[in-house]
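Left out: one protein chain. Kept in place: all the others.
After this line comes chain A, so read on.
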Amino acid sequence: MKIRIHVSLKPGVLDPQGRAVHHALEGLGFAGVADVRIGRLIELDVADDTSDAALTDMCEKLLANTVIENYRIEKAAA
């Protein structure tokens, strides 16, 4: 089973990397970009019987730092 974990900074947490990329986009002449936030995509290939609880546990214990990050678990279509 293919799983995608989307990790993103929580709203309100400053993202200096996103801000720098935002400036760079403006420098390239792209108008109308209101904000840029950079996150992380983690792809897992897990056993088909892996429970939702186990996936959540993986995110909470290691894949995301819930002090500063949110995560979203996406199961790829079979």
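We take it that a contact is a pair of C-beta atoms (placed from the backbone, for glycine too) under 8 Å apart; a residue touches a chain by one contact, two chains touch by 3 or more; residues count from 1.
The rule is short, and it goes like this: contacts and distances are computed from a predicted model.
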**Report entry** Absent chain [UniProt protein name; select from "Phosphoribosylformylglycinamidine synthase subunit PurQ", "Xanthine dehydrogenase family protein subunit M", "Nucleoside ABC transporter membrane protein" or "Phenylacetate-CoA oxygenase subunit PaaC"]
**Finding:** "Phosphoribosylformylglycinamidine synthase subunit PurQ"
Query raised in the report: Which listed residue (A:A20, A:L41 or A:A76) would be found touching the missing chain in the intact complex?
Result: A:A20
Query - Sole contact to the chain not displayed, among A:A34, A:L62 or A:A77 - result: A:L62
Requested in this report: Name every residue on chain A in touch with the hidden partner chain.
Outcome: 13-14, 16-17, 20, 61-63, 65, 67-68
